[in-house]
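Just one protein chain is left out here, and the rest sit where they should.
What follows is subunit A.
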Amino acid sequence: MQKRVVFNNRLLPYALLAPQILVTAVFFFWPAGQAIYQSAFIPDPFGLKSQFVGFGNFEFLFSDPYYLASFQTTAVFSAAVTLLSMGAALWLAVMADRIIKGSGAYRTLLIWPYAVAPAIAGVLWLFMFNPNVGLVAWYLNAIGYDWNHVLNDGEAMGLVVVASAWRQISYNFLFFLAGLQAIPRSVIEAAAIDGASFWKRFWTIVFPLLSPTTFFLLVVNIVYAFFETFGVIHTITGGGPQQATTILVYKVYADGFVGQDLGSSAAQSVVLLVVVGLLTVVQFRYVERKVHY
């Protein structure tokens, strides 16, 4: 028996691949190529013509304190979102795994937030925490805490982190729960008989056996925090106050589409591309080694 499919017609395989290649080309290669091309030019203030500057945009970027600050913001933001969403999801999954009665209802409820679009999730949180009309802000005020994320850096960051993580918890929860249920019961029972308490079992048996899931989610969550949180940040803080929540991808938008500095924006896109590429390589090279498949 032949394991590989063999096509008699030479063109058919190409035809079958074409849709995917076309989509990738139009939505990835073309924009990426455009970004690299444009990153070498500075357009004039009216956008009528542009001037070739080589690596000028990059030189300017890396001497710009705002851009360097954005790196730090991104690092803090993505680390916080990843930790919070994975930690909370793992905790919920462990709890849901123990429940016998009504586990279906819990699971469904915990998965719901994932169906909420990022911008809507952002607005939900914004309404709750709005310093003027927000319910939670009002209660905080009532107990003597003066909540104002429009003015306070830390509060703004906290709010976008929580709102971003909240949505991702559902996704992580699903994977963690599936991972937990894939661990043979008898292995856990054997550990119980060997004398391990619940938390001891969790840290020495369950968590190591979950590591493939955890690693996969780590990669997915960091990518999520880098790119897909745009909607949340845009609706809640718009990158403010004072760029305190301007992560790299938001700065690409702010400088390019709001500030109309397309050359710098393109250069930032290229930097972002390289950063994410590096991150992924690092993750697979160094973190994966500690994963037990």
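Some points to look at:
Rule of thumb we're sticking to: contacts are C-beta pairs under 8 Å (C-beta built on N, C-alpha and C of every residue); 3 or more make two chains touch, one makes a residue touch a chain; residues count from 1.
Basically, contacts and distances are computed from a predicted model.
Hidden chain, UniProt protein name from the list "Phosphoenolpyruvate-protein phosphotransferase", "sn-glycerol-3-phosphate import ATP-binding protein UgpC", "Multicomponent Na+:H+ antiporter subunit D" or "cytochrome-c oxidase": "sn-glycerol-3-phosphate import ATP-binding protein UgpC".
Annotation: of A:A119, A:A196 or A:V220, A:A196 touches the absent chain (contact as defined above). In the full complex, the hidden chain is touched by subunit A at residues 184, 186-187, 189-197, 200, 204-205, 208-209, 211, 292.
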